[in-house]
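Note that one protein chain of the assembly has been removed; the remaining protein chains are unaltered in position.
The chains carry the letters A and B, assigned in the order they are written, with residues numbered from 1 in each.
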Amino acid sequence: MSDGASTLSAAPQPPLVRRSFLLWALAALACALALPHFANAYVTEVATTALLYVVLCLGLNIVVGYAGLLDLGYAAFFAVGAYTTGILTSEFGFNFWLTIPVAMAAACLAGIIIGAPTLRLRSDYLAIVTLGFGEIVRIIARNLDITGGASGLVGIERPEILGFKLMQVQHFYYAFLALALLAVFVCLSVERSRMGRAWFYVRYDEDAAAGIGINRVSAKLQAYMMGAVIASVAGCLYAAKMTAISPESFTFNQSLLILLGVVLGGMGRIPGVVLGAILVALLPEVLRGAGTYRPLVTAVALLAIMLFRPNGLWPDKRG
Amino acid sequence: MALLEVRDLRLSFGGLKVLQDISFSVEKGAINSLIGPNGAGKTSLFNCLTGFYKPKGGSIRLGGRPITGLPPHRITALGLARTFQNIRLFKEMSVLENAMSGQHCRSRHGIVSAILHLPSQRREEDRIRAAGMRWLDFVGIAEHAHRLAGGLSYGDQRRLELARALASTPEIILLDEPAAGLNEREKLDLVHLIRRIRDETGVTVLLIEHDMGLVMQVSEKIVVFDYGQKIADGTPEAVRADPKVIEAYLGTED
Partner (left out) sequence: MTLDLVIQQLVNGLIVGSFYALIALGYSMVFGVIKLLNFAHGDIYMSGAFVGLIVFSFVGVWVGNGWLGVVCALLVSMLAVGLLGVVIERFAYRPMRNAPRLSILITALGASMVLNGSALALTGGRHFAFNTDLGFAGLDVSAVHITYTQIVLVAASILLMAGMQAFVSRTMYGKAMRAVSIDMGASRLMGIDVDRVIALTFFMGSALAAGGGVMAGAYYGSVHFFMGFIMGLKAFTAAVIGGIGSVPGAMLGGLLLGLLEAYGSSLPFVGSEWRDVFVFGALILFLVFKPTGLLGRSVVERV
């Protein structure tokens, strides 16, 4: 068989981005880069929010879309990042950039505490435990002094790069764009690596994956922690942009919105998730006058997608 | 010393004794079979050997090393691979990705090196792909490498399960009813393939099968189960002549 193998082993690794797609991706990037020069402050602000959701949805997509774990408390990790930056800069005078590794470590730790006991159980249990975890983090933030209680933290330091202080909407727009691009690159790289495939194996058939030599608990835990880390970094930058954070930014509804973004475009696929994230960010703007009907619209959207287009608005051609 | 040694293995679900003091062994380089009527406990035995079920008692040794009670992924890493009775492929993924899954436990690069695109990680990826392709070629479905596994014909899906298990470079491979649902022509190919597995790669084979013709044709030794007990163990000729086996399969008059 070695004869056949030498010719066959030449099968190349696929490129990070398919060539047919590359052109579209570059065009989209050019538009994104140019946007603040054409758009007014309001549009730039909305676009910044969209980029924040792109990062959060890509992070949650690792957990839900790759590893198939339903996380209903993802906003908690976003909160861990935001509060880490908030507390360390305003109470302890940390430099913004130094708070990021601390936030990442804190998110990892929280991920292990929640994930390690529950990831070996049925997937439904994880959903409820993460939901509970999301609530707990919010309750803790509301009741501790160091987190500023219900009113939250104010006066969070704005970050500086090489002596340049990020102040305006446009600055943060570019900061979030950079973070979103980084998240896309990270997801693309991991998706087609050994660990990324292992997540898909576990998602599609846990028993078969275990039978073929994959440690399912460890694979799930790694996905869960990686999602946590991405959310926490998004939280750090979010805190710096807002300069004030409160527990109400990290509710169950926030977790649901992020999940909707993942499901809307197509779980497990980066272009779909990016599209879903942008739609989710636009939703509140479109529904400005809807008031108390807003959650209902979100809910109907989620249910309708699951029942009528379970692979999302922009599904994989293959599937 | 035998490659796989099972001693006094016991398993029960509630009051149902699925395995009762099962002992047998498989020599290195052998092709052995496990037969028995439906519900005899054959698949349950495989599930104990591969760590999916925790036996109530007894011991399992692989190459002299105790593996009783280890989780499935550890057992696979130690060199025992399996296929499933009802095909369990990753249907939504490509045929090649399925075959590559076997290499997971033979490789080590993680998330960070993937993000950094380390050269050693790229090389390892090349190696994993090459191994996947090689085993697809071995079972004869390399031309379908980039199709979805769920789109393969039934016979090819069975082959892919074999390729996936072989890609974990096992010492011994357990096949649970590999011929189920195959036509006569495909069964002949399978016999040929099972022999090639042993002869060309040196992997020991233990298979569960209901097709007696196939079993008698390929196996050097046969273990017979009935109601969770081992009722016979020997060469095809000896087993075929054993009155207890005949009774288990044909039943008694009274």
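Please note the rule applied: contacts are C-beta pairs under 8 Å (C-beta built on N, C-alpha and C of every residue); 3 or more make two chains touch, one makes a residue touch a chain.
Note that the coordinates shown come from a computational prediction; the quantities given were computed from them, not determined experimentally.
Participant: Which shown chains does the chain we cannot see touch?
Facilitator: Answer for the hidden chain's contacts among shown chains: A, B.
Participant: Out of A:I139, A:A178 or A:V286, which is the one that touches the chain we can't see?
Facilitator: Spelled out, the listed residue whose C-beta touches the missing chain is A:I139.
Participant: Can you list, in ascending order, the chain A residues touching the missing chain?
Facilitator: Counting over the whole complex, chain A touches the hidden chain at residues 64, 68, 70, 72, 117-118, 121, 123-125, 127-129, 131-133, 135-136, 139-140, 142-143, 203, 207, 252, 256, 259, 263, 267, 292-293, 295-300, 302-303, 306-307, 310.
Participant: Just checking the interface: what residues of chain B touch the absent partner chain?
Facilitator: Residues 13, 43, 47, 52-53, 84 of chain B touch the chain that is not shown.
Just so it is clear, only the chains that are shown with their structure count from here on.
Participant: Residue numbers of chain B touching chain A in their complex, please.
Facilitator: 50-52, 71-73, 76-77, 81-82, 84, 88-94, 96-97, 100-102, 104-105, 107, 109-111, 114-115, 117, 121-122, 124-126, 128-130, 133-134, 136-138, 142, 145, 148, 164-165, 168, 200
Participant: Could you pull out which chain A residues touch chain B in their complex?
Facilitator: Residues in contact with chain B: 1, 4-5, 8-9, 11, 13, 185-186, 189-190, 193-198, 200-201, 204-205, 207-216, 222, 226, 318-319.
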